[in-house]
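Before anything else, here's the structure in question.
A single protein chain has been omitted; all remaining protein chains appear in their positions.
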Amino acid sequence: MRQSERSAVGEPSFPYGQRRAGIMQGVRRYGLFYLLLAPTFLFAIAFYYYPLLSGIYHSFTYWDIKRTVWVGLDNYARLFADPATAAAWRNMALIVGSQMIVVLTFPLLGAALVHHVRRGQYWWRVAFVLPIVVPATVIVFVWRWFYGVDGGINYLLRLVGMEELTRAWLGDPATALWAIIFVGFPWVAGLNFLIYLAALQSIPEEVLDAARVDGATALRTFFQIELPMIRPQMSLLLMLTIIYYLRSFDAPLIMTNGGPGTTGTLVPGLQMYRSIRDELDLGYGSAIGTLLFGVLLAVSLLNLAIRQRLEKTV
Amino acid sequence: MKQSIAWRNLALWLCIGVLALTVSACGMVTPPTEPPTNAEPPATTEAAAAGAPVATSSSDKVLSGELVINTWNDITADPAHPSYVLHELIQQWAASHPDVTVTYQPMLGTVPERFGYISTNLRSQTLADVVMQYFPSPAQLDGDLQYDFSADLDQPNPYSDNATWREDFPLNGVALRDVTVDGKVLMVGSTYSGDLGDTAVLYNKDILKQAGVEELPRTWSEFYAAMDKIKAAGYEPFYMPTAGADGYIFTWYTVLLSGQLMDDVVAQCDGQVGEEQDGVISQKEAIWCIEKGYWNARHPGVVQTFEEMKKWSQYFHEGYLAPSAPGNLFAQGKVAFLPTVRLTMAVYENDPNLTFEWGSFYLPALKDGETSPRLGNSGAGQGSQYLFIPNTTVDKGKLDLARDLLQYVTSPAAMEYWCANQPIPCFAPGTPIEEIIPGDPVKQERYRGFIEPPTIDNMVARLDANDVFGPAIVVQENQILQDYLAGNADLEQTLDAYQAFLEQQASNILLQHPEWNADSW
Partner (left out) sequence: MKRLHRRAGQWVIQLVLLMLAFITFAPLVTLLSLSVKDIYQFNVAPMGLTFPMRFENYTLAWKFMAEPIWHNILVATVATLASLSMASISAFVFARFRFPGRDLLFFAIMILLFIPNTVLLVPTYQLIISFSLQNTLWALILPYCALQALAIVVLRTFFLEMPDELFDAAIVDGASVVQQFTAIAAPLAKPVIGAMAIFQVWVIWNDYAWPSLVANAPQARTAALALIVFNDFTMPAPGAGMAAGVLAALPMLVLFFATMRTFIAGLTAGAIKG
């Protein structure tokens, strides 16, 4: 349609009326813009800017809804003194690291295969999108059953005579965290898959044709041409994965509540969540939240800086 | 002209967003106007089913209005559940006050979640008009935010012939003792005997027989010997969830062990900081005890509790460190012993899949020749089903209404009705079970553990994290112990973690109670 034949993107247009307007009319015209933006900003202030400042402020207080007491750096002192904090960040690092490897392999493999399959490409795509539609909670719920003592995994192990491998996957400190990382195996279906696929499909045919004429095998074409061309998407997804798993805690919350033990599957987000739900200690929760925010901000800025440098060198 | 059109359009467009919000959500958002969630038809329709009121008011005040009650569970759901009788009593009361409507808002969730619900909403002043709950914890009581019944208790109850309302509570009002803080009575107990919060251990008789356990263990070493035999026979000895929805069971058994090992600390801390010396540790006494170092992780009682738990854990069911999976191992005949609460007995009594013979017993004492203290949040047979009124109800002008309901359900006539409709009749602590359930050996066997040994003068002293910090926070204690049981932490690390936990929680509680003047301790 019309969007496709768009003109060069320049400065936004200006209504003629505005140029002719007098001062009073101008003020009114501007006023209208601000008024139209007001609802958006009302919500942004109420649910982003105010909470952000409030959270930072209250991280220096004991805050249990009923009363607020200024305690200075106590919450941070407690946070850094608690061995659970270090363990939570270690767990998170392990999760983030694993998911970084995952995001660069399985969804890419899936997308590449679907991209190159000749028959039924559409249906394969739908098949690998479908599981995303199932709410994450349901997925985690099913996997929780699989990990149970009488769950699916142990049942299958017994079936093939590997009785000695059976265990309470979520109750064993050696396996609980890995069990949570393995939720969703083989991780093909997902947003990552969609982004890879879109990237692969946007590679111009001519580039690939040229390679084929040169007699390159499919594998070589993939590694030498397609892979380098989707590198921006890979770095984007890597970044998004890091940011997502820095803060995500639904799976440990639903499956183990951070256990077994004090640190089995604890992550900082869950530590924060539990400080509210179990302890009503909102000040401590704010301190964890503020720390998380600081780290996220640092990661985002680092990412921005790296990208800018990369763009300059290119 | 064009300007005005613009403005009108603007107004229109802005309204779309705002109206979309208000109009479409308004009716559904405010809780009282949404009948289906409460699973409860208007009070009057069900009143007939509940029967006529068992007591009538001597006061001629006409009551009217709407009363919303937060209930611990959906008390209308299961007529076999003991709490259903409370539902009947409430409906009787509503029937005798035609201008009153009653709505329920069940709380649901795990035990810690429900305590969180009560604490949060109490502090944010969003609880219903009346709150019904089990297992009140000293940690949740708040004299600033809950209505104090003490003045009313000295007045007569219009539904009773006694001189004061206080006299309506049997056994010298023992039900009120643990919910009294600084002379303020913050809750009233609606049930009286045969504490629904009592714990006992169910046993599968078939498994015991197969394992060659002829008699129920009477000492701690016999208990271990029995579990050894059961294990050797290929069954799981003891179901002990340490996490998830029933993780509180593990907490309770930790309390049971430590309750037998810390008498000297209790003696030191009971009656301090102006509190009564009554054999029960209040939250204030406990915090003083931590601050002074009498209650600390290195106390031999604490150490022994942890070590005993570790020894015991080799008999726990497989996967006891993970939240329990669906399905009941006891009902499936896989586990010999299952600790439970009397509140949930209906689940087992009415389960058609329980094809084996079973009964209940109370765990023997750690030391031979002693009686193990009774556990259950309140003990002493005073019941554990409580009701309280948040101060917000008073602000709403509904105090008369709410208090009248509470007076009705705690009147002697209502108590009689309650007792007559319980799975087992009410009894005075110490009554032999053969007299309580005469001529029914099967039922006697099933309930014995909840009734013997008797509760009176034989309760845990409440010097434990569960009572002092509350069931929500105690999840941390469970997890500290889990680390030890799983071998992730040695005893020293575990005790360090436990000490840090005690101190942290104590300092938070001190911040909550500036009126204690802890600096002067």
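Order of writing sets the chain letters: A and B. Residues in each chain are counted from 1.
Rule of thumb we're sticking to: contacts are C-beta pairs under 8 Å (C-beta built on N, C-alpha and C of every residue); 3 or more make two chains touch, one makes a residue touch a chain.
These figures come from a predicted structure and were not determined experimentally.
Shown chains touched by the missing chain in the whole complex: A, B.
Checked against the full complex, the candidates A:V117, A:A174, A:A210 or A:L310 give a single residue touching the omitted chain, namely A:V117. The hidden chain makes contact, of the residues B:L108, B:A163, B:A267 or B:A420, with B:L108.
On the side of chain B, touch with the chain left out of the figure occurs at residues 2-3, 5-6, 9-10, 12-13, 16-18, 20-21, 24-25, 28-31, 34, 36-39, 105-110, 113, 117, 120-121, 123-126, 244-245, 323, 326-328, 332, 347, 353.
Chain A residues in contact with the hidden partner, per the touch definition given at the top, are 1-3, 5-7, 9, 11-17, 29-30, 32-34, 36-37, 39-41, 43-44, 46-48, 50-52, 54-55, 58, 63, 65, 109-110, 113-114, 116-119, 124-139, 141-143, 145-146, 150-152, 155-156, 185-186, 188-189, 191-192, 194-195, 198, 218, 236, 240-241, 243-244, 247-250, 253-254, 269, 272-273, 275-277, 282, 285-286, 289-290, 292-293, 296-297, 300.
Rule of thumb we're sticking to: only the chains that are shown with their structure count from here on.
A separation of 40 Å divides the Cα centre of chain A from that of chain B. Contacts from chain A toward chain B in the complex involve residues 28, 32, 35-36, 39, 62, 64-67, 69, 71, 78, 82-83, 145, 147-151, 167-173, 176, 255-264, 274, 277-281. Listing the residues of chain B that touch chain A in their complex gives 3, 6, 10, 14, 17-18, 112-113, 116, 119-120, 123-124, 142, 144-145, 242-244, 318-323, 325-327, 472-473, 475-476, 479-480, 482-483, 486, 488-489, 497, 500, 504, 508, 511-512.
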